[in-house]
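Omission of a single protein chain aside, the complex is shown with its protein chains in their original locations.
Moving on, here comes subunit A:
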Amino acid sequence: MRRVVLVDAGGANLGSVRYALRRLGVEPVLACDAEAIRLADRVVLPGVSTAATVMGRLRELGLVETLRGLRQPLLGVCVGMQLLFEHSEEDDTACLGLLPGRVRRLRAGEGLRVPHMGWNRLRPLRGDPLLAGFAGGDHAYFVHGYAADVTADCIASTSHGREFAAVVRRGNVMGAQFHPERSAGAGARLLANFLQVDP
């Protein structure tokens, strides 16, 4: 059994991510110390909160350099994915900088509500083992007001007013803007792929 660590940075969806992994037969370990995270085979950084709150907590815990130095697969979820980038417009927050790019606010408009809340379709941009089994047009559950721009590391995008990064991957660094733990079959597939993927 692989050792999967969930980084406990105060994100409110810790419980649901833990249960989603359990449904896949994995018992994740909740950890907020550098040693436990370094020893993991897989690291998940969840986050339902604001970018500044989670970054502040990671700094307090002394985990910023730990996360930057990981070689094993790392999956950021929702705000956890946004933190992988260089900067978030949300409270003008400097992030982990593991991926080049910026996180910007989604704009409300005619028929477009912010936060972007609900089921929307994924558009795969290139083949990747993290997206094995995705047909294109799969629905995933999103809840967010900020989103990362589509960059070279974006492997699936979604549109809400503008096209934004829904799934990213650069080597061992991966992220999902949607909530795999609440995205029914598509979410379970992404998590299962993450558990299988080679770094």
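Definition applied: a contact is a pair of C-beta atoms (placed from the backbone, for glycine too) under 8 Å apart; a residue touches a chain by one contact, two chains touch by 3 or more; residues count from 1.
The rule is short, and it goes like this: contacts and distances are computed from a predicted model.
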Exercise for review: Among "Signal recognition particle protein", "Electron transfer flavoprotein subunit beta", "Imidazole glycerol phosphate synthase subunit HisF" or "NADH-quinone oxidoreductase", find the name that the UniProt record gives to the complex chain excluded from display.
Suggested key: "Imidazole glycerol phosphate synthase subunit HisF"
**Study point:** Touch criterion as defined above, residue of A:Pro129, A:Gly145 or A:Pro199 at the omitted chain
**Key:** A:Gly145
Review point. Which of A:Val26, A:Ala94 or A:Val114 sits in contact with the chain that's absent?
Key: A:Val114
Point to revise | Sites on subunit A contacted by the missing partner chain, in the whole complex | key: 12-16, 19-20, 22-23, 48-50, 53, 79, 108, 111, 113-121, 137, 139, 141, 143-145, 159-160, 179, 181-184, 187-188
